[in-house]
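Removed: one protein chain of the complex. Kept in place: all other protein chains.
In order of appearance the chains are A, B, C, D and E, and numbering begins at 1 in each one.
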């Protein structure tokens, strides 16, 4: 069987702020612009999770979408309707840019899939695509093996 | 000349929180769900502003889009990348629901258009459509004359 | 308080067939084209439900979206992943065109909202918009009072 | 039977220029901006044609989409891949703004539907919605009766 | 000349059912959920076909879109407005999942392009992307050479 890649889209809404405490106000504004404003702002994020593998001959599936949705929903409950800087543990040192959030979500989704019991072998997490707006998105393919 | 309606879409990103101080924590959560969380969350809003009138025979325009864009951009600079509860004066008493935000934006856009010099007569603000997400939007047509 | 209209989008997938038993094969094909094929075909429908009213001063809501979603989800469970002709009771006489499906969904959504306990007064069902494809949709505003 | 409105979307691509010969270069640029440039520019237009009526009890249709598509395709063949100022007769005096193009298309579509043989009675052209870009569109509802 | 990839989107509507006759009812429901319901359901599929190659210096084209559209339309006529299980020969053993349908469409499109007379050399089928819904899609790149 040939390898295919299946992707599913998920939505969540969060707020965030770009700011480095060790920088001056001016430096924060110069680098981060409006994103440095103190009370933050937010987005409707769209997360696309892609899994590659050979479809199972019996089910025709790379991965059962019930499993994929279960794992990703379990991750996104910690991000949806939250403030990324204040309500999650990932951005005390790192700025919650789309780039950094994409790699955080890769790690969380990979761990949630690995921890979910009963998913048959034969798949691998292949790509995370994270849209911050309709016009801006980041792709991450994991660390090279 | 017959009347037509021209609509232009604008984007902005804000955060907000639904919470009534005079209610208990439980009541806030019962009514507002995840929107009551303390640090807020955010959205990519899409605002559609519609203006009706007879196209000017010389220009073929109901309103010059330079004027429409200028007026609306002047309004949205106060909402984009802001926290609606903390950074704007409109939501100390009112909850920043899509419903309430739509009527606030109507008033602000109407005032900005009225204050802009040099717009020829013959148009009226006809509709505000405000998308909070792809799946949720509010329409407001102003108060009946 | 002025009246606003809030709309929420829902998705479901169904199959259907256009066919009148009392017509000849030729007549069915002449009128319904490929839609008359015996084994049916299907669509990803998008249903937009619009409710009008004055936002409640305390909550800023025309209707709590938990109630709207609860009522509409309760309706769509009978249509999603179903064959409209074979699995629902509405299309034994009527053809399941987008037009007819829109009026069926209006009746079902109106009944589900009326039957849901605890929704405060002050709203009315204002519009149903049903997309059969990205390029084809029907609007229905109910019967004139 | 209640009245419903059915809408179908059509695409075409044209170029155009905004320019009044009797105005100075400066006046054209002041009013029309980049649209006054001599060699024109273009758009992917999206035309939505809406027809209202009571669905026929036998067919469930306000109008057979074969008829609607046939009539509108017969109109758009004169606009698609054309220069609106140079290749159509409508814009020698009028500027091809989205406003003016919408009213021209209303007249053309209304005439094409009226001229098409065999469409059963009971429908009326209800709305033209013309998108020039994703962010700009015009609605026209015909002249008041 | 450098290699580029050109992609064109096509739409079709089909119905299908996920069910293995050799499995119990319970097993079918456990694995396939609502997709196992007896009368099937359907989708508006979107097929994106991508072809790579060096643009011809004279025409600026990797492949003439008339040829690409002709070949793909000739394939999709066998899927559009059909029931994938009952009206096509591909799914008597295989489940018509998006994964399996994508590989079937690759084979059919590749064969149709190879059989079409007069397409100049220099292109190769590079990717099939098949959307079952807005939120779910499969990519297939063919078997490794």
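Criterion: contacts are C-beta pairs under 8 Å (C-beta built on N, C-alpha and C of every residue); 3 or more make two chains touch, one makes a residue touch a chain.
The model shown is predicted, which means the values in this text are computed figures rather than measured ones.
Participant: Using the whole complex, pick out the displayed chains that touch the missing one.
Facilitator: Visible chains that the missing one touches: A, D, E.
Participant: Using the touch definition up top, pick the residue from D:11, D:27, D:54 or D:73 that touches the left-out chain.
Facilitator: Final answer for the missing-chain contact: D:11.
Participant: Among A:33, A:57 or A:120, exactly one should touch the missing chain; which is it?
Facilitator: A:33
Participant: I need the residue numbers on chain A that touch the omitted chain, in ascending order.
Facilitator: Touching the missing chain: residues 18, 20, 31-33, 94-100, 102-103, 134-140, 142-143.
Participant: Spell out, residue by residue, where the missing chain touches chain D.
Facilitator: 11, 13-16, 34-35, 37, 39-44, 80-83, 86-87, 133-134
Participant: Name every residue on chain E in touch with the hidden partner chain.
Facilitator: Where chain E meets the chain not shown: residues 2, 4-10, 50, 55, 57-62, 64-66.
As a convention for this text, only the chains that are shown with their structure count from here on.
Participant: What are the mutual neighbours of chain C and chain D in this structure?
Facilitator: B
Participant: For chain C superposed on chain E via Cα atoms, how large is the rotation, as a multiple of 5°?
Facilitator: Rotating chain C by 180 degrees superposes it on chain E.
Participant: Can you compute the centre-to-centre distance for chain A and chain C, using the mean CA position of each chain? Integer Å is fine.
Facilitator: For chain A versus chain C, the centre distance works out to 34 Å.
Participant: Which parts of chain A, given as residue numbers and ranges, touch two or more other chains?
Facilitator: None at all.
Participant: Pull out all the chain pairs that touch, please.
Facilitator: So, checking each combination of chains, I get A-B, A-E, B-C, B-D, C-D, C-E as the touching pairs.
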